[in-house]
Structures are given as C-alpha cells and as structure tokens.
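First up is the structure itself, then whatever we jot down about it.
Removed from the display is one protein chain of the complex; every other protein chain stays in position.
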Amino acid sequence: MRFGGDYNPEQWPAHVWREDARLMREAHVNLVTVGVFSWARYEPSPGARDFAWLDEVLDVLGEHGVGVDLATPTASPPPWLGVLHPDTLPVDPDGVRLVAGSRNQFSPASRVYREHALAITDALVARYAAHPAVRMWHVGNEFGQVCYGDESAAAFRAWLERRYGTVEALNAAWGTTVWSQHYADWSEIVPPRRTVYHVNPSQALDWRRYCSDQLLALYREQRDLIRTYDAERPVTTNFMGFFPGIDPWTWAEDVDVVADDAYPDPGDPRAPADAALTQDLMRSLGDGAPWLLMESATSAVSWRPHNLPKSPERSRLESLQAVARGADGVCFFQWRASRSGAERFHSAMLPHAGPETRVHRGVRRLGADLARLAPVVGGRVAADVAVVVDWPSWWASGEVARPTDRLDALEQLRAWYRVLWARGVACDLVPAGRDVSGYRAVLVPQLYLLDEAAADALRTATHAGTTLVVGPFTGVADENAHVRTGRFPALLRDVLGVSGEEWVPLPDDGVGLDVAADLSAGPAPRAGVLGELLEAEGAAVLATFADGHLAGGPAVTRHAYGAGDAWYVATVPDEDLLGDVLGAALDRAGVALVLPGAGDAPGVELVRRGDVRFVLNHTAGPVTVPVDGHHLDLLTGRPVDDAVHLAAHDVAALVDHPTERTP
Amino acid sequence: MRFGGDYNPEQWPAHVWREDARLMREAHVNLVTVGVFSWARYEPSPGARDFAWLDEVLDVLGEHGVGVDLATPTASPPPWLGVLHPDTLPVDPDGVRLVAGSRNQFSPASRVYREHALAITDALVARYAAHPAVRMWHVGNEFGQVCYGDESAAAFRAWLERRYGTVEALNAAWGTTVWSQHYADWSEIVPPRRTVYHVNPSQALDWRRYCSDQLLALYREQRDLIRTYDAERPVTTNFMGFFPGIDPWTWAEDVDVVADDAYPDPGDPRAPADAALTQDLMRSLGDGAPWLLMESATSAVSWRPHNLPKSPERSRLESLQAVARGADGVCFFQWRASRSGAERFHSAMLPHAGPETRVHRGVRRLGADLARLAPVVGGRVAADVAVVVDWPSWWASGEVARPTDRLDALEQLRAWYRVLWARGVACDLVPAGRDVSGYRAVLVPQLYLLDEAAADALRTATHAGTTLVVGPFTGVADENAHVRTGRFPALLRDVLGVSGEEWVPLPDDGVGLDVAADLSAGPAPRAGVLGELLEAEGAAVLATFADGHLAGGPAVTRHAYGAGDAWYVATVPDEDLLGDVLGAALDRAGVALVLPGAGDAPGVELVRRGDVRFVLNHTAGPVTVPVDGHHLDLLTGRPVDDAVHLAAHDVAALVDHPTERTP
Partner (left out) sequence: MRFGGDYNPEQWPAHVWREDARLMREAHVNLVTVGVFSWARYEPSPGARDFAWLDEVLDVLGEHGVGVDLATPTASPPPWLGVLHPDTLPVDPDGVRLVAGSRNQFSPASRVYREHALAITDALVARYAAHPAVRMWHVGNEFGQVCYGDESAAAFRAWLERRYGTVEALNAAWGTTVWSQHYADWSEIVPPRRTVYHVNPSQALDWRRYCSDQLLALYREQRDLIRTYDAERPVTTNFMGFFPGIDPWTWAEDVDVVADDAYPDPGDPRAPADAALTQDLMRSLGDGAPWLLMESATSAVSWRPHNLPKSPERSRLESLQAVARGADGVCFFQWRASRSGAERFHSAMLPHAGPETRVHRGVRRLGADLARLAPVVGGRVAADVAVVVDWPSWWASGEVARPTDRLDALEQLRAWYRVLWARGVACDLVPAGRDVSGYRAVLVPQLYLLDEAAADALRTATHAGTTLVVGPFTGVADENAHVRTGRFPALLRDVLGVSGEEWVPLPDDGVGLDVAADLSAGPAPRAGVLGELLEAEGAAVLATFADGHLAGGPAVTRHAYGAGDAWYVATVPDEDLLGDVLGAALDRAGVALVLPGAGDAPGVELVRRGDVRFVLNHTAGPVTVPVDGHHLDLLTGRPVDDAVHLAAHDVAALVDHPTERTP
C-alpha cells in the first residue's frame, strides 16, 4: 500500500532533506513524487544542467526506504523559455499571450516547447533510470493546458485533416451550411476564438477533442522517451477526476497506473458521494485494476474563496474511502508546506508549524492504518451495475444555445449516482459504446450524443436481459453534435417504447407529477429543469406530468424489450422520486447490495473490495450498522459480530472471521 | 395576408426542397425568406459563383405558389473573406479581432467587405430580379454589427467631420474642455475603446449615432443596387424591436415595408404588453402602414439560458396580436429546424420530429386562421394618444455616471405604455420633434435629451389643447448630451409650471407620497428610483413626497397651458399610482376606448384595426368580455352578441354584423 505525497526538495536547503526523510520514515511514507516543478532548477539557463542536488535527494530518500515517483518537470517551463521563444506561451481566446509568474505557461502545440520538454526529460531519465529509489515515472502534471494561438490553430487543422480527410467531410461534420460557415480550404479554419455570437457547436466539440488529443500526444512522447530507458517501472500522470479538459477514457490505456488528484470540498454535504463517484471512475478507467490517489489534502486547500479545513479523522476517512473503492495508495499534496508561492496556505503532511501538530499526528496515524490494510492490496470491486458516462457527450451537452443550461450532465450523473451510493450498490462506469451485457442494470443518466454503436450496445444488452434506465435529453445528437431528425430518441425508440417531439424546459418552480402508487409513496412528487413531450409506443406509463405544457404526458415509462426492461425518466425528478424510480428499477433487476441487512443509515457508505467489506461513517456522530456474521476489523484488529459501532468519521474494514462470537 | 418564415434550403439535400414546398402549401405558407446565410454557398471560394441550386429552389417554390423574400446574403461573409482580408473582421473595444465560426464577422466600415458584399448582391439580384417567385427583397439581416478598429475609426472621423465641419465645433459639442480632452486635429479622435475611466458621454452618444448611420449606409448601398434591377418589388430589412444598435426612426423611410423580428419571453408576465408596444412602434415607423412580423418563434428560442416553450395556442395568440396591431403578415424563424449550428434547438414551423407534431399542427391552424383574416389586410389603427420615444435620448440616458442607473428609459416607457394597454387605449409612437398637435394626449415617459424643436412641438400641441404628460428626468440635456443650465426642465418650465434644482435618487425602499384624494384611492402610494427637488411655478400640486430629502416637495403636478393641460410626474410612482395618474390625465383629455363597455378584464387586450375589433385573451383561463351590439367573429365565422366568450389564449376578430341577434 503506497503512502506519501508530493515532495519539493528544491524549496528547502539540503539539511532539511535529511530531516524530511527521517520524518517520512516515521510516518510510514513509502512513495514521494519528486521534481514536478523542478525544470528551472535543473536547467537554470538555456541548456544548462544541474542534477547534483537531485542525486543527493534521491540517495537520502532511498537510504530511508522512501520510494520515488520521479516526474518529468515539463508542466512548468522556466521563465527564460517564454522570453526566448514567445511562441511557446499559451494564447487565450482573446489573443492574449499569457506570461510567466504562475505555472503552466506553455502551448501544447508548440514545437519549440516540446523540443525543450523532451530534452530535459531525456537528461533526467537518462540519469535516474537506474536509480534504486525510483519506483514510478510521473509525466508532467495535471494535463489540461489550452492555447488558441497560431501554432495551435495549425495543429488543430492538422488534427482535423487526419480526422476528416477532406475539407468537404469537415464541412458536413460541422454543418457549415448554417450561417455561411463553409470552408473552402483547411487554412481558413481557426480555433473557437472570440466570435461575434454563438460559435458553431460542432466546431467547439472538435476543439475539445483536439485539445485532449494534443495533450495526450505530449504525454505519449514523454512516456515513449522514458520507455527507451526503462521498460519496467510504471509510467503515469495525474488525472483530475471529472475534469473536462481531457477525456480520460482515451488516455486510460496509456497510463500504467491510473492516478487521480482529488480535492473534495469539506463544506459540501454531497462530497462523500461525489468523491465515491470519482473513485469509481478511476477504478473503471483501469478496468478494475487498483489505482492511486496521487494528490489530496490533509486539511484545507487554498484555491477556493473560503477554504474549510478537515479534521484528521475526516482526512483519514476520505483516504480509506479511496482504498475501499480500489486505490492501492494514498498520497497528498504535499509533504512539507511551502513558505512562498501561491500554494503557501495549502495544507500539507508536515505543516509550517512542524511535526507536533494535529495534522501531522493524523498523517502518522493514517500511515499506520494503511499498513494494516495490506490485505486489501490488489483486491477488486465487483459490480452488478454499469453507469454510462461519456466525455464527448458531456462536452457537446454543455455547448451554447441549448434548451436550458440548467441541465448539467455532471450534476445529472451525480444525482443518479447518489441513489446507488446511498443504497450500497456497487457500480462500474463505462463510456458510451462499451459492451454492457454482463451487467444486471445499466444506467444512462444523460447521454446527449449517441452514435449507432453506442445505441446498439444498449439495445443488445437490454434484449439479453439487462435492465436499462435512461435519463432525459439522451440520444439527441449524433457524434458531430447534429440533432437527429425524427421523433426522439431516434436510435432508442424501439428499446424504450416511447418517442418524443419537443424538449421542454420547465418553469422555475417545476411541475407536479402523477405517479403510479406502487412506484412512489412520496407526498407530492415534482420534477424540474426539463421535461419532454412524449407519446408511449408500447411502454407502460408510470408517471405523468400533472400540469403545464406537458400536462398528461408521460414522464416515467417502462418497456419490456426482449428479456430486459427499458425505463425512461424523461425529466429531472426530485431527489425522493428519483430514488424511488431508480430503486424500483434496481430491485426488479435483482441488483445485489454490498452488505445485505445493513439497512440504510444515511451517510454510511458500504463497499466491498475483494474479501474486505468497508463501512465508512461520513456523519458527524456515532453510528451502529448491523452486519450478518462474524468479522474481523483490519483497522482495529478486533472482532465484529452482528453490528459494527463507529465513531464520527470512523471506518471499519471487515473480513470474515470464522471464530465463534463472544457469548 | 403573408404567412411563412425563413427558409434555408442550403442546409438540406434537393429532395427535401420539394417536400418542403408541398408542406408549405398545405400549411397556407405564401412567403419564405431565402438566402439570408447563403453567401458561402453562392461564393464558396473568392469570386466563384454557384446559383444553380437556388434556381431550382425558386422554381420549386414558385411551382407551389410560395413567394420568396430574397435576401442579400451579406450578414455573414464566408470564412475566406476574413482570412484573405483580416481588416474586414470586426474589432471589439479591447482591440480583439473577432473571427469566423459564428456569424456577422464583418466591420461595417470595411471598404473591402462592402465591395465584396455589393459584388455578391449584384450577381444575385441580376440573376433573380425577374424570377416570378420573388415577391420582396431582404437586405442583410438584423443590422447591428459594430467595430472599433482602425478603419472604423477613420469612418467615424469622416462622419464627425460631416456633422461638425470643424474640429472646434466638435470640441464644443463634446465639451472637451473637461478632463483635457481637446482635439487639435480630426486624426486624434478614436472610437470609445477601452479607457482608464468613464468615457466622454457626448463622444459615446455620437458613436452610437455613427454606428446606426454606418449600418444604414450599408443597407442603402445594397438597396440602391437592387433598385437598379427591380424598381417595383418592396425592399426591406428586419428590425429587432427596441434594439439600441440602430435608430429605426432614421431608417424607416428607407424600407418599403417595416419588418420586425420579435421573440417575447414566454416566461415574462409582461410580455403581452411589451410585445404590443413593439408592434405599435412598427406600425408607427411606417406612419400607420401595415408592417410585417418577419421573424418569431413557434415555440421556444434557444439563446436564453432557459428557454420556456409556447403552446400552439399561445403562438397563435401572439401572431394574431401582431395582425391586430397592424401587421399584414406573420413569419417565423424558421421553416425547417436546423440539425446543426447554433440554432439547432430554436423551434421551427417544421420541427425535427416532422409534420405530425403539436407544433406543426398549430402552424397549419394558424395558416388557416390568417387566411380568414384577409378582410383585415390594409386596415389601419386610429389613435388619440401619442407616446414620444426617441433613440438618441435613450442612448444618452444610458451613458455612464448619471444620478442612477436604475432609471431605464425603456422600462419607463414600458411602465407607462402598460397603463394604456390595460385600458384598451390605442396610441401611436412618435420620435421627439414630431408634430403631435392632432392627438388628444401626448405622453413623454422620459425624454432625457430635448432640443428646442422637440420642446416647441410639445409646447405648440399643449397650447392648442392637447394634454401633455411628462415623466421624470426629461429635458435634462441638449442634443449633445450637455446638461442644460438653469432650473429644469429648462425648455418646458413655462409649459409645466414647475421648475427643479436637483435630481434625487431615492432610497432602495422608496418614499411615501401624499396624493390628492380625487387623484388616487390607493392605500399607501409610494415612489422609487428617482425624485426631483421641485417648486411649483403656477402648477397645481397633486402629490407631494411625504418624507426624506424631498419631503413636502411636489411629485405630481398639473398646469393649464393655453387650451391644454400639462402634467408632470417627477418620479417613478408605483404601478397603481401610475395607473391612477395617467388614467386621470387620459380621462380629462377625453381619450376614446377601443371597446366602450368592455370593462377591464386583466390580461384581455382590445384593439381596433380598420373595422375589425380584436379581443385577445392573454390569460391561462377562459374569459367573457361584454361587447355592445351584434358582431361576426371572422375566425370562427359565428355571430357574437352582447359578449364574447374566449378560451385560454383564444382570440376573436369581430366585425359589425347587422343580423338580428339570436333570440
């Protein structure tokens, strides 16, 4: 089990390195990420090299048994690069060239930047590929930089040419007959810089795709260079959960270990479920393989307007949640709190105030706990349910000029996921088009873009017996973000047994629903944001809109298709009703619970990883959770029979324990 | 009676054109606007020409009896124009040059753009001037583009030189002695680009004037070119109601038919009255001649953050409202819903889901209804009341650094107009300076700029017996937006019999008023936004401020001037009090109602056009409206005696019907 964090030794004099290594060892730290922001230290002037200090750092760490995740320092070039080569600097949509003084001042398309990035990477990896302290390679940092400048425009055009072959194919894909946008030649195309009015949404979608691919190309060329020196140790980079800037499904096979940076807001009551969703994404990106929590915060971050702290108990809870959901390691940003720079108030494993602090005591406790969870390493989470989440669809669904900007695909996903989380139902996340026929149920909270392959995957699974549950504004557009003509959702009409003709944003206070009595016992169910003007074409109508533009029309339907059920939730129900609807669908699908008989204590999370059942108390008070049978809690080393008692924010990690119960 | 919409055949394959024409005919469509965004289709590369496809489109439409409003495609140049000639692209106040990818990427001052626009217009008109399907010419689209670049600066300077003759006259008009802004030479003048602090308001006002005039010059040169080929068919362009970018009073005589694009927000309870105001503006721009509703939406638009739909009944109601208020045609944007581009979710006459839809059935019903209203065509609306609305005054009243930005000239106009609308009083809109002596009453809700001619027009009419009602912050400044010295309103003191010395923004919660008992029976009248420190100089004081900075001072006055009454409402009264005050003034003026005896059912609109009396139910429930005498409802073909019964959102169009009443 990995434990550690980012370590920036260049911020400290050499005598501190040794103290750090000692304190790390005492805290069970076994992995630190080094060098993420060291380019200017390695290459203080163009072509210069200074690695002697790093030799010493790695040696000291190695001596103390601390492994190193060695980073290519390419996320932040030294200031001299932008001064010598202004074209390496990123340009925003207004044409403003961004300067040094912060970080990430590079254009992903800049040839000169990439040459310099590869040169420093080559020097670094050549020197340390055989160093015994190195355990892993870390390429760049939080890939996400964009640039709208001329070199990016050229790269975008080259990407488009590869995608479409001919400019007429591009014109068709972008629908340039609208608003006189027809391109006669590739050279006429520019990124979606500032325009007079709404930009072409198909162009904007391809720009998103290009930006992700361009960054992936950057990642790959550094990864490939590392591979020429080191064929064995894993290479990765750190994702940022549901970050829209890159499509992680297209990146996943290029990272040897999926790694994530996660900073849930301690003030957000929905943070525990949303964090679980992100963790399930990370596990799913690696097809279930263990992943790594690469960055997190021991207490407060500093980039929000108001940064609430975490208690050590809460920090531990969030760390163990990641382990429960598939992580084989927990790391923080950063080991020792910086004194200067823009992250000087970001919490760390070793605060400004030193080791005799509440935060650092918590870190030591967590290190010990993680060591106790060694039996979990390598364990996998089994799931009956798949949830479809797709980046191009998310991108396209957020483009300009749609029925309502209140329908947010990520919020829709989170709302549906929270139902699973609260019920202790395990799920995998899958991109559109993935074969899902092995699951008992597949949820599609919102899938604006739907191509034929993706529709077929849903159809095939449903026909074979999977329960399909589809949310509103799904199947609206094709892969180019063109609206499909005919009654919607065109490619799923047959499966869902309904069809629609109008997407209908709902009034601010929503509308009432009339719901079948066996579906929900809620007092006054309502829906908001969006509804659809539908007709049932074979589906059973389980709920209808009670008034307004859609009065009498179907809101929730269920249709038998082959051996499966296909549900359609054509609106955004209130939280209770959504729980009832999804719950009914899951029940009919026979989806298993993690801890049968555990009841549903609000705020208590139940996860099974391998043979270990985790019970996580996200509430601020003690809870008692009934559990069948005899268990051992790996964290306390004590037996647990019938029920587990947890203090606020405490966790149990239960394995079967055949010993007789205490009488 | 015209019925139709925008039609963009270039978005569809040829086989669809024939289906479209058939469906149009079935829906009673007789006019479609073609080619608004076709430039890139006509001229896919510089100098190329491709009109063959349009030949076929016009032939097909003509064969089906659908007339064509043929547009010059100049609103959106092809991307190649901006690539070859970057100076044709518009520049924003920060110097950012806007690019292709949306629409309207042209600078109105660009010589190169104008040459290309005229060349493609020439080719188009030469080819189709004799085509039998063409009924009307449509120049550009929604003129409103601005540009702050260097060529625009030069054009602005040339415009100023024409206006002022000498740079010293400009210095005087702009008051450049303030803040050391004196210009020694024309060449020093730039548009109001981004400045350190507040820009000179006189400069900003002239910039607005220039922008409107520059666009008018664009319109005129295309219109003149059309006239060289076709001396007969009407030429127009589409206005956008109370759009501040152009002054329609200066454009009106250049359009053969006034045409408007109107998209009231279905979620705005004040939309019916505000729409009526816009329709009265359109009628008034043409001196009462019939106008054309050129664009509207069958259901939702897509450019608001949350786009509420309309029912077919509501769409029909809004269409018939336009007819009632002088339109001889109702068109929509657009015939067939686009699949791609930024308007893909804008409702259309033919939705994505096809003809078997609620929306399309509503379109067909409306087409039939409009055919029934043929007797209305050419009819005029007679009005006893004029309302002064002036663009330069609106512009100037919105410039920086005024007593309060809560006093919005358009909102002020709307508030006063709603009193007329609710009472069923017909009115004309007039610009400042127009002779208004033929009206029983003239309302001036707010006229910040007042030149001597405009003041004389009001004085003359009042002296001759017209009732004048003037709102606050009127007559503040001269035509250069310089504040007039002396007690205000300087040019109307004699007429109003009051004078003031301080404009006084009121506290957030307003102030109470003491009101003469015969003026209002409201329980606790209040005023807000702004008051004025006034003294009566002969006027009767009808209401005073009850407390605060203005305690005891006049708020509403009435002054006999010659044969007329001059009322002054020196604040923003609450809705009830405003209704009482304006109502009292109208009553004293002997203003006629549209349907005497009809009572005042809230949300029921009454309009008389020619011999037809329209009763429009804007409420969501049924209403019964008493009507004297015997009528025939053109829409139902049924007699109406004593009272008209209307379902929610229904309309009656009554003509006198001498037949005996049904016993």
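Chains: A and B, in written order; residue numbering restarts at 1 for each.
Methods note: a residue touches a chain if its C-beta (ideal position, glycine included) is under 8 Å from a C-beta of that chain, and two chains touch if they have at least 3 such contacts.
In this text, all values refer to a predicted model and were calculated from it rather than measured experimentally.
Residue-wise, the contact with the chain that is not shown comes from A:Ser299, picked out of A:Asn171, A:Thr236, A:Gln279 or A:Ser299. Among A:Pro351, A:Pro472 or A:Gly528, the one in contact with the hidden chain is A:Pro351. Only one of B:Leu410, B:Leu533 or B:Leu593 touches the chain withheld from this view, namely B:Leu533. Interface residues of chain B facing the missing partner chain: 94-95, 174-185, 187-190, 192-203, 400-406, 480-488, 499-505, 507, 533, 549. Taking the complete complex into account, residues 8, 10-11, 37-41, 44-45, 73, 76-80, 83, 90, 92, 94, 96-105, 145, 267, 299-300, 302-303, 305-309, 311, 337-347, 351-354, 357-359 of chain A touch the chain not shown.
We adopt the following convention: only the chains that are shown with their structure count from here on.
To fit its Cα atoms onto chain B, chain A must turn through 120 degrees, a value rounded to the nearest 5.
Centre-to-centre, using mean CA coordinates, chain A is 49 Å away from chain B.
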